[in-house]
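Part of the complex only, each chain left as placed.
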Amino acid sequence: MSRIRLGMVGGGNDAFIGGVHRIASRIDDRYELVAGALSSTPEKSRASGEALGLPRVYDDYKQMAQREARRKDGIEAVSIVTPNHVHYQAAREFLKRGIHVICDKPLTSTLADAKKLVKAAESSDALFILTHNYTGYPMVRQARGMVAGGEIGAVRVVQVEYPQDWLSVEQDFKQAAWRTDPNQSGAGGSTGDIGTHAFNLACFVTGLEVESLCADIQAFVPGRQVDDNAHVMLRFSGGARGMLWCSQVAPGNENALKLRVYGEKGGLEWAQEDPNYLWFTPFGEPKRLITRNGAGAGEAAARVSRVPPGHPEGYLEGFANIYSEAAEAIVAARDGRPAPDGVLYPTISDGLKGVQFVSACVKSSGRDAAWVRLDH
Amino acid sequence: MSRIRLGMVGGGNDAFIGGVHRIASRIDDRYELVAGALSSTPEKSRASGEALGLPRVYDDYKQMAQREARRKDGIEAVSIVTPNHVHYQAAREFLKRGIHVICDKPLTSTLADAKKLVKAAESSDALFILTHNYTGYPMVRQARGMVAGGEIGAVRVVQVEYPQDWLSVEQDFKQAAWRTDPNQSGAGGSTGDIGTHAFNLACFVTGLEVESLCADIQAFVPGRQVDDNAHVMLRFSGGARGMLWCSQVAPGNENALKLRVYGEKGGLEWAQEDPNYLWFTPFGEPKRLITRNGAGAGEAAARVSRVPPGHPEGYLEGFANIYSEAAEAIVAARDGRPAPDGVLYPTISDGLKGVQFVSACVKSSGRDAAWVRLDH
């Protein structure tokens, strides 16, 4: 089976997430990166492309979309790893040419853009994959499978949090700069950058939708223009309730995404920094530590796992799982087949919900934490 | 120094917390339990008193207050360990006779009672100690001392939670029955029983007041008349924000009280089930694990600790610390002295705030999670 020809928008020399996408695409050997428009200027793009040894480097994403679409051996898929405000325009160029899009989150920097992008995707034959990478962790899949299988009963309470500490003080390096600039990141700061991950994870694992939320968001660091901390209460379809906390000003937290789900019959707990463990407590029984590929872990986890239990897999492997799931769907699309059963990745619909989440947080907080519907 | 003569109201054979108070009073050998009105009927009271070998057993607390007050060797202090709705009437009887009161939390079952009890305490010479026992843990003292000493800078974010699981299903044994009966527990279920502890702990450690809150409270178990889960957002004096979660329906949680405090310069994390550890992260430095009496722990912890680091102290020792702090104050009062510097215990003022917290949660939730001031 030949590798999928992949292009990349963004991800130049000084970016973090571009390198992650590249490794993720390589781990299971399903992609070959052959083209890029890697930076905001042609010069930088070229320099980064050379450093990576890319066969084809373009001045900008539009040029890349046009030219690659014309080649017989043009890219079949593109990874978009730019700051948020570029996602919509870039994705549209590829979608309208039938090139599959693998896009970093949040979907867009504005709700208006998100809605337009949904339409663009609907009118394209190309697939749209959103890299909410945490859904690729095997034990997250395991948790989702257990909830769906009724092992904790009807969900009552969802506690999800994603604290970090790196923006506890003013920072001006590139990664910080665009994330705290509303023109590039959108109206949400922590809510957009990490709150969307927490939100998506809670929905992914529980299989529930958030109907409404009320939020109290803050910018603690003087002069910061977007939120760096957010407290959110959630009401799910079916009556479950939840809390979401995201923060970039919580010293001692690196990427401490954590999800806890409690149902009528049991509870589940998972933490991103120790991702090979899933705690499961059937009510009235001792807590059990289910390990990746270990006893008690099932097929949902095993199909996205590579090594035996006790050998930790991490962030890159979870990210790679999104790429490999996408590869299954892309190769099926090549052949005109539907994606195989069980293939699972975040879609543009999840992306829209994430942007709605950010928008609802901002709106609710502006109204003194009034309840706001997600589909406001 | 002679032991303090102590009486007890409540705490009969089938109670849980009465036994805890008795052990707590013994650990540092500062009290001698000499009288009791241990149950709701004279017969049961007598049976429990005999089982304990108490010198003097009374039919009810009123009789005990009257007769002990007349004795030369009458009790100097009384522990009130009944269900919540009895606290006010019982405490008043002893306060008006100058007998110090050590009362379990929450202060009362209604806000009206709490306000009347504050007045009763104000017009008495007797001391009033509220057993928010978690404030007695050495590492909680350590945390409070570090916040006060500026080690984490101005507080920004407070995350506090107290999940349990024992009421995940309907329960009808005695401990569950009164806690889920609004006539005995008050309007709050989980909010009153454990939410008040979480609330008190957050204020104790940070030294901050909660100005207002908004709450979404639930009774998940069918037929339950009081909340068994509560989500609360907090606004503190000085601008700090927080979240409080308490639950009795979270399978896998026993008494998982946990406090996390984040300031401009660092973060602190403490968990009741592993109470001998305090995590401290100065921003930009590695996380440090401070252990009770170990390196990095200071005098605030050492003065309420008994054994070397690595030998765990637990719930009973923390509880005993409240008793021993009270003993310092009571013995000083005996001699007409003020309590020595550093003596620290929760007071009736903390008790009032706790009842205000419950009342505000119920009120806010009734208004669809509108912000309610604590002093509503």
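The chains carry the letters A and B, assigned in the order they are written, with residues numbered from 1 in each.
The definition used in the following text is that contacts are C-beta pairs under 8 Å (C-beta built on N, C-alpha and C of every residue); 3 or more make two chains touch, one makes a residue touch a chain.
Treat the numbers as computed from the prediction; the structure is a model and nothing was measured.
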item	value
Oligomeric copy total, full assembly; chains in place: 2	4
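One rule holds for everything that comes next: only the chains that are shown with their structure count from here on.
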item	value
Between chain A and its twin chain B, rotation from the CA superposition, multiple of 5 degrees	180
Intercentroid distance (Cα basis), chain B paired with chain A, Å	43
Of chain A, residues touching chain B in the complex	152, 156-157, 159, 161, 165, 168-169, 214, 216, 218, 220, 229, 231, 233, 235, 241-243, 245, 247, 249-253, 260, 262-267, 269, 279-283, 287, 368-369, 371
